[in-house]
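Okay, so here's the structure we're looking at.
One protein chain omitted, others in place.
The letters A and B name the chains in turn, as written, and every chain counts its residues from 1.
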Amino acid sequence: MSNALKDKKKVVAKGLKILCDVKKCVACKTCELSCAVEHSKSKDLSAAVSEFPLPKKRRKVLASLNKALSVACQHCKDAPCVAACMSGAMHKDESGATIQDKNKCVGCWMCIMVCPFGAIDRRIEEKIAVKCDLCPDRDDYACVTTCPSGALFAGTVDEFKKKIKKV
Amino acid sequence: MAVNKSRGSATNIKLQEIVRTCGVESVWDREDAQTPHCGFGELGLCCKNCNLGPCRIEPFEGEPCYGVCGADKDVISARNLARHAAAGSACHSDHGREIVHTLKMIGEGKAPSYQIKDEQKLRDLAKELGIEPAGKSKEELSRLVAQKFLEDYGRQDGEIAFLKRAPQKQQDIWHKLRIVPTGIDRTVVEIMTRTNMGVDNDYRNILLSAMKVGISDGWGGSMIATEVTDVIFGAPKAQRAKVNLGVLKHDEVNIIIHGHVPLLSDVIVTAAQEPDMIALAKQEGAEGISVAGICCTANEVLVRRGIAVAGNFLQQELAIATGAVEAMVVDLQCIMPGLTKVAACFHTKMISTLPKARFPGMEHIEFQEEKALEIAKRIVEIAVRNFKNRDKARVNIPKDTMDLVAGFSAENIFYYLGGKYRATYRPLNDAIMSGRLRGVAGVVGCDNPKLMSGGSHIEMVKELLKHDVLVVQTGCSALACAKEGLLVPEAAFKYAGKGLQEVCAAVGIPPVLHLGSCVDNSRILIACCNMVKEGGIGNGLDELPVAGAAPEWMSEKAIAIGWYVVASGVFTVFGSPLPVLGSKNVTDFLTREIEEVVGGKWAFEADPKKAAHLMIEHINKKRVALKLRPMMYETSGNSMEEKKIV
Partner (left out) sequence: MQYVIIGASAAGISCAESIRSSDKRSKIVVITEEEFPLYSRCLLSYYLAGSIKDDGLYFKDKDFFSKNEVETLLGVRADKIDPKGKAVMLSNNKKVAFDKLLIATGSRSKMLGIPGIQKKGVFALRTVKDANGIMEMLGKSPNVVVLGGGLIGLRAAYALRSRGIDVKVVVKSGQVLSQILDEVSAGMIQEKIESSGIGIMKGLDAKEISGDGNVTGVLLENGNKLDCGLVVVGKGVEPNMDLAKSAGIDTAQGIIVNDHLETSCRDIYAAGDVAQTRDVASKESTINAIWPCAVEQGKIAGRNMAGDTVRYGGSLGMNSVEFFGMPVISMGITKPPKGAYEELVARDDKGTYKKVVLKDNIVRGYICVGQIDQSGVYNFLIRNEVDVGRIRSGLLHKGFSFASIAELIKDNKEKFSQEEFQDIVWTY
């Protein structure tokens, strides 16, 4: 986690983002696995693969031409999903993150219809939408912490750019 | 399953610190850096067998469900597991081959550094192999017996010789399943063929072939290694010795032998005892030369010559960090390439000896059986001359040592159990039938930084002892418990249930019997055969009230051992799961379905106490099926209260 935001933790409104350096992403999909495990009941890979229903990852490694990009909800300032949500489930919280109130979600998929990153998925068993929730049960982010190549980064864009320039 | 992770004893941790202050990582640091390990690998869902890939199968929802060739998660994880088994089996079998080859050379007079120390065993083996020993010299018998065993390696039809030792019931099962190994090398080659892209794509079929390569290890390569090592280096003798890093000497040249094959280690021990070497040591300012072992080669010289053991697998870097080791000489298997970085921070000379086991940074002195003693002395001399480079200020030899009794074998157990007058397995079987002993458990295998760095063995064995289970051990597992003081007769009074205590007290044995190195897991098979032959506790290995465990397995060799133990009908618990959980079908085959065909199966349980109870429950089930008497002293829960039921 970047130094600037260590005290403030997850303050999206102050510029916190999770970004992926495509030059370092090796498409190993560890971020997908650790996201799914973090959102499982047992929080353990060996047990998670046998859970019912299976845990759902909120991050995807996408391939295009010769590059791979790890993508999840960008917690957009003017979030289209918040505008499209007709039940008020998708909303912005105090930190600026786009958060979903699972109890209000009716599974209409309007959010999926408008998310430009394709970052929202359907949980078919429970008929609700799922997306990145910034790992509310931990101080860090499962995907960033477990990324073995250092492609994923949590911090402001300026810090990200500085970090890349350094290397 | 959530696991308790620990870095070992306080002493170990202190030495890990020393390694770190040298700016070097130890195995624990490297394990932290690798955590979390690749999930696809852990689950067995990664296939790198061909250039259509590398492929991975999505473990949760969605795609991809197939590799590019169309293989699904069942095929991929089964193939991976079979290759692991083949590699592990190959290691043990190759070890056996080297020993047999030396037997041949002894017979041809080409290996003067070695002798036949157990001629009786040589004659017995000859008879077993259909060679009439009467009237033949031991040299001739060496040639003939070696020839027969070498045939087993390259056999193209028939079956491996030692298969006949197994109870008929097991042999019939293996014949029915068509998994009787023809020749040892062939089973390994077959797996490489089968698991190639586009060959065997039926997961059950693949797993049966893995069972075959396991059998060719346990009833083939490992058993041959054990028997012929006894012939050349002598049968094990129960004796007291010392274990743990405290065995390193402040005033003597310390040489550590590390690896597996006693062809090297035994000769180093001999060389270090030669008068001219000792004289040289004194010249160099040392009081003498001390040889201590690490890993299985340590066990080999321990059980025959009472040589002290410095430590087990995870302590190899720490031994160097004591600053008191002049030379560590290695052959093969379980030797961390990370050693050279640690050695570079101290005066320790690292010496490799085999062309097939090279390590950058080690001085390579090629070992040849023909000139064994000469080369061994050269190596000892290098160590002796290095003594003056020891920096006394950096010496940190821990005080930890522990006594242990080692050197039990399938043959000599019954001497201890019954004394010379009743040298049979009868007393053991009777103890089990009468309910004094619940059964026997084999706790074996490696120590692993992903788990309790050896601590799991201790907890498991203590729990088993509490419940009157006699424990037999080999390898690093035995050393882990030895360091805790479980391998001495006195341990029975501290840890054993009343029934087991009575047996140990009557006979004078520890409640935990050290049977040797990892190839000596074959001794467990032989002992079980003897128990069956003795009668009353089952007509097949699958009926015996026994169980196996490898609570902190690390090596592919452990997978091969697991396969032959399960194939022989014995329930086996592994600490970490095998890398197959990504496939429900393969997991189900290994943990349930396979029991229907061979009478044995796996369970995966990282918590050592829970695992011990899985074994106890299994043993209880077998007792009930055999209609044995209820346990004499039934323990309940954690307390040691007893109700004597007569």
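Worth a mention:
Assume a contact is a pair of C-beta atoms (placed from the backbone, for glycine too) under 8 Å apart; a residue touches a chain by one contact, two chains touch by 3 or more.
Predicted, not measured: the structure shown is a model, and the values here were computed from it.
Among the displayed chains, contact with the absent chain in the complete complex occurs for A. Within the set A:Cys20, A:Cys35, A:Ala48 or A:Ala97, the residue that contacts the chain not displayed is A:Cys20.
When the full complex is taken into account, the listed residue touching the unshown chain is A:Ser87, out of A:Ser50, A:Ser87 or A:Ser149. Not every partner is drawn; the one left out touches chain A at residues 17, 19-23, 60, 62-65, 67-69, 71, 74, 76-78, 80, 83-88, 104, 106-122, 124, 157, 160-161, 164.
Here is the rule we go by: only the chains that are shown with their structure count from here on.
Work out the mean CA point of chain A and of chain B, and you get 46 Å between them.
Across the complex, chain B meets chain A through its residues 1-2, 36, 38-40, 42-43, 56, 59-61, 577, 581-582, 584. Considering their complex, residues 28-30, 33-34, 36-37, 42, 44-50, 54-57, 146, 148 of chain A touch chain B.
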